[in-house]
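Every protein chain except one is present and positioned as in the full complex.
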Amino acid sequence: MRIRIERRPIVSRPLLYLTPPLAVVATMLVCFGLFAVMGDNPARSLYAFFIAPLLSGNGLAELGVKAAPLVMIAVGLAAGFRANVWNIGAEGQLTLGAICGGGVALAFWNQPGGWILPLMCLAGILGGMIWAAIPAFLRVVLGVNEILTSLMLTYVASLFLAILVYGPWKDPEGFNYPQSRMFSPAETLPILIPGTRLHLGVVVALLIAIAAWLVMSRSMLGFQIRAAGLAPAAARYAGFSRARLVWITMLASGGLAGLAGVFEVAGPIGQLIPTLTPGYGFTAIIVAFLGRLDPLGIILAGLVVALSYIGGDNAQVVAGLPAATTGLVQGLLLFLLLASDFLVRYRLRIAAPRTTPLPVKAPA
Amino acid sequence: MTASVLIPLLVTVVNSATPLLLAALGELVVERSGVLNLGIEGMMLVGAVCAFATMTLTGSDTLAVLAGAAAGAALSLVFGVLTLTLVANQVATGLALTIFGIGLSALIGKGFTGHPVPALPRLSLHGVSDLPVAGALLFRYDALVYFGLLMTPAIAWFLARSRAGLILRAVGEADLSAHSIGYDVIRIRYLAVLFGGAMSGLGGAYLSLAYTPLWVEDMTAGRGWIALALVVFAAWRPWRVLAGAWLFGGVTVLQLFLQGSGRLPVPSQVLAMVPYLATIIVLTIMSSGALRGRLEAPACLGKPFRPAS
Partner (left out) sequence: MTARLALVGITKRFPGVLANSDIDLTVEPGEIHALLGENGAGKSTLVKIIYGVLQADAGSMQWEGRPVAVPDPRAARALGIGMVFQHFSLFEAMTVLENVALGLDQPEPMGKLAERVRAVSAAYGLPLDPGREVYTLSVGERQRIEIVRCLLGAPKLLIMDEPTSVLTPQEVEVLFATLRRLAAEGVSILYISHKLREIEALCHRATVLRGGRVVAVCDPRTESAASMARMMIGAELRMPAHREGVTTGAVRLAVDRLSLPAESMHGVALRDIGFEVRGGEVFGIAGVAGNGQAELMLALSGERPAPRAEAMRIDGRPCGTLGAARRRRRGLSCVPEERNGHAAIPDLSLVENAVLTAHRRRALLAGGFIRAGRAAAFAREIVRDFDVRTPGIDMPASSLSGGNLQKFVFGREILQEPGVLVVSQPTWGVDAGAAAAIHRALLALAGRGAAVVVISQDLDELLALSDRLAVINLGVLSAPMAAQHVSTEQLGLLMGGVHGGSAPAGIASLELAHAD
C-alpha cells in the first residue's frame, strides 16, 4: 500500500471555497502554538487577537475602516493577478494617490465647496494610475517584468512623499514635524456613525467590490482577463489583445490604490505624513489571494485581514505581544492558504495492490 | 580626487556589493534549476536577524554566520515545500515569504534593536595587508567578502563544467525531459532552493554583522529585490552578477557619498531614489536590448512541475 498524489480531473469547487476559512482556522491554531512559545497565556492572546475586537461597536467600525483600503486595492490587484499581471507596487500607487489628492486638498485649503472632495478623489485616482502606467508601459512596449519595476517605484514614491512633507508641504504651524496641515472639513470624508471613524469611503469600497464582481464574472472584459491568465495562447487565438489587458488591469489596480490613498488621508489620517499605512498595498496581495481573486470573496478576506491589524494592536496592549506579530500572522495566513490550494487541485489516494477494473474509457 | 578618498570609496563599493552578490548568486542557481523565488528580501532579513542574535548571544562570529545561512535555508525550505511538493504558485509564495520574513525578523529582533556587535574581523596578513594601495584595496576585507568573490568562479565552473551543474541546467531547461530520462527533478530543485536560501541568509548576515553591525527592522531596504533584478541583468551568468553587484554597490556608495558631502542642492531623498531608479533603468535596457535576456532565461523558470506517477 502506498499513497499516491493525483491531479483531480476537475478542480474541486467545494474545496475551492472551503480552503480559505480552513486556512484561517489553521492560522489560529499555529498562532496558539506560537503565542505559547512566546511565553504568554496563548488562549488570552488568541482571544485578544481574534475575538475581542469583534465585541465592541467601535471595534466593528474600525474593522470597516481598515478593510476598506484593503478591499479596494485587492479588487484591483486580483483582476491583474487573474491575467498574470503582477502589480506588487500598490503601496507606491497608494502613496502617489495620497500625494495627488492631498495636493489638491492643500491647494484649496480652508475653502468651502462640495467639489473639493470629488476633485481630490479624481486626482488620487489619476496619481495612482500614472504610477501604475510606468510599469505597464515598460511591460507592454519594452517587455520589462512588472514585478520588479512596480516594486521599485514604491520606494521612489515613499521617498517622494518624504521630500514633500519634510519640505514644501510641511505644516507652517506644525512645530517642524514632518507632516502637512490637517485637511479642512470640506476636504475630509463624512463620518457615517458619530463617535467612530467609519467614513463614507467604506461604503464606496463595498460598492466598488460589487461592481468589480459584476465586471469580472459577467462581462466580456472579465472573461477576457480570466482567459488571458488561464491560457495565454487561447486568448491570443481568440483575438484578445494582451497589451490592452495589461493596460486595463494595471491602470485599474493603480487607480483603485490611488483612491484608497486619498481615502486614508481624507479619512482616518486627515493629513499627509511620511508613513501613510502599515503596508496596506502589500497586505492587499494576501487579501486578494485569500478572497480567491473573487471580488466578493475579497470583501470577506478584507475583513479577516483587517481583524489581524486591529487584533495585533489590541494584543500588543492587552497581552504584550510585539507589533511585528501582525505581519507574521498575515504571512502565515497566506502560506497556509497556498498550501491548502494543493487539496483543490490534487487528491491523495491510497493505491491498493490489486484493483478491480473500472469501465474502460479512452485514456487522456 | 586623491587616493585617500578614492581607496576607501572603492573599498566601500566592494563591501556594499557583497550582500547583493551573495543573494544574487544564490538566486541565479535557483533560477537555473527553473524555480523563481521572489522571497529573497524575506530570507535576507531573517538571515540578518538570526546571525545578529547569535552573535549577541554567543559572541562567536563563525556561529553567527552559520546561523544566518541556516535561517535563510530554513525559510527557503518552506518555499520549497509549498512550491515543489504542493505545487503552489511560485510568484505568490515568494511574495508570502517576503511578507512572512519581514514579520518574523521583526519579531525575533525585538530585543536586539540598537545594540551594536563587533563587526566581523577583517583579514590581516602580516606585511601584505599593510601594503600601500593594494593592501587596503585587496587584503583587508572580512571573510564573507572573499567568500562571495570565491563563489563567483565556483558557481561559474559548477554550471559550465561539472556534471551536477549540467543536470541542474537540464532540469531548468526542460523538466519533463529530465524527468523522462530519470532525473529526480523535485529533489534537484529542492537542493537548489536550499542553496539559494543559504546564500540569501549569508547576504543578510553580512548586512547585520559587517556592513552596519547593527540590527534594524527592514534593514535590507529592498536589496533582496535588487538582487533579483541583478540576476536578470546578468542574463543568468555568474560573472555578470559580480559585475552587476559592483555596479550597484558603486551607485549606492556614490549616492551616500554625495549625500554626505552635501554639495548637491537637492534633498537627500532624491539621491536615495537613485538605486531604485537605476534598477528600473537597468532592467529596461536588459529586457529591450534585443531578445537576448529573455532567450537566456531558463525555459522552465517559474513553471509548476508535477509528474504523473
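Every chain is named by a letter (A and B) in the order it is written, and numbering of its residues begins at 1.
In this section, a residue touches a chain if its C-beta (ideal position, glycine included) is under 8 Å from a C-beta of that chain, and two chains touch if they have at least 3 such contacts.
Everything numeric here is computed off the predicted structure, so don't read it as measured data.
The missing chain, though absent from the view, touches A, B when the full complex is examined. Of the candidate positions B:Val11, B:Ala174, B:Ala235 or B:Leu277, contact with the unshown chain belongs to B:Ala174.
Listed residues A:Leu55, A:Leu207 or A:Met220: the one in touch with the omitted chain is A:Met220. Residues of chain A in contact with the chain left out of this view: 6-11, 218-221, 223, 226-227, 230-231, 233-234, 236-241, 351, 353-355, 357-364. Against the chain not shown here, chain B presents residues 163, 166-167, 169-170, 173-174, 176-183, 291, 295, 299, 308-309.
Rule of thumb we're sticking to: only the chains that are shown with their structure count from here on.
Taking each chain's centre as the mean of its C-alpha atoms, chain A lies 28 Å from chain B. Residue ranges on chain A touching chain B, taken from their complex, read 4-5, 7, 86, 88, 138, 142-145, 147-149, 151-153, 155-156, 159-160, 162-163, 166-167, 282-283, 285-286, 289, 322-332, 334-335, 338-339, 341-342, 345-346. Remark: chain B residues 38, 78, 81-82, 86-89, 91-93, 95-97, 99-107, 110, 217, 221-222, 225, 228-229, 232, 267, 269-270, 272-273, 276-277, 279-280, 283-284, 287-288, 294, 306, 308-309 touch chain A in the complex.
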